[in-house]
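Submitted below is the structure of interest, expressed as structure tokens.
The complex appears here minus one protein chain, its other protein chains still in place.
Showing chain A:
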Amino acid sequence: MLSPVTDADGAPFWEYAARGELRVQACADCGELRFPPRPCCPHCQSFASEWRRVGGQGRIWSYVVPHPPLLPEYAEQAPYNVVVVELADAPRIRLVGNLVTGPDAPLDSLSPDRIRIGAKVQAVFSGGGLLQWVLERP
């Protein structure tokens, strides 16, 4: 499987994720949240940032179900799902992840016909620090 290769802007996200915390970059001056992380606030041009803890609730904004040809380890689990989730706290912040039956479950652990746009989901983290999502009402 591919692991995130972090850069200076993204590294804190993954450090918090490894501890099971979902945090989003925010401007330390005007307070606007931004994702993906970047050096400077597009609203007030401040370079001061902080990582704000957000609740792990969200809704499915969209999803896809990839089929091969895929990279080998992904092909083994296909068809699986990839979702984009809008955070309940901050609907403009959308995160890519997988909808699974529980932490560390395989990418294809939930049948694609259980997925619908608008469904409420909850963030969980795999042991490897990857963001995963479970249905709020499984």
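Simple rule for what comes next: a residue touches a chain if its C-beta (ideal position, glycine included) is under 8 Å from a C-beta of that chain, and two chains touch if they have at least 3 such contacts; residues count from 1.
Here is the rule we use: contacts and distances are computed from a predicted model.
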| said: Just to verify: the chain that's not displayed, which of "Carbohydrate ABC transporter permease", "1-acyl-sn-glycerol-3-phosphate acyltransferase", "Cobalamin-dependent protein" or "Lipid-transfer protein" does UniProt list as its protein name? | reply: "Lipid-transfer protein"
| task | Would you indicate which residue among A:L107, A:V121 or A:V134 is in contact with the undisplayed chain? | result | A:L107
| Contacts of chain A with the absent chain, listed as residue ranges | 1-7, 9-10, 14, 35-36, 42, 61-67, 70-71, 74, 77, 79-80, 82, 84, 92-98, 107, 112, 117, 130-131
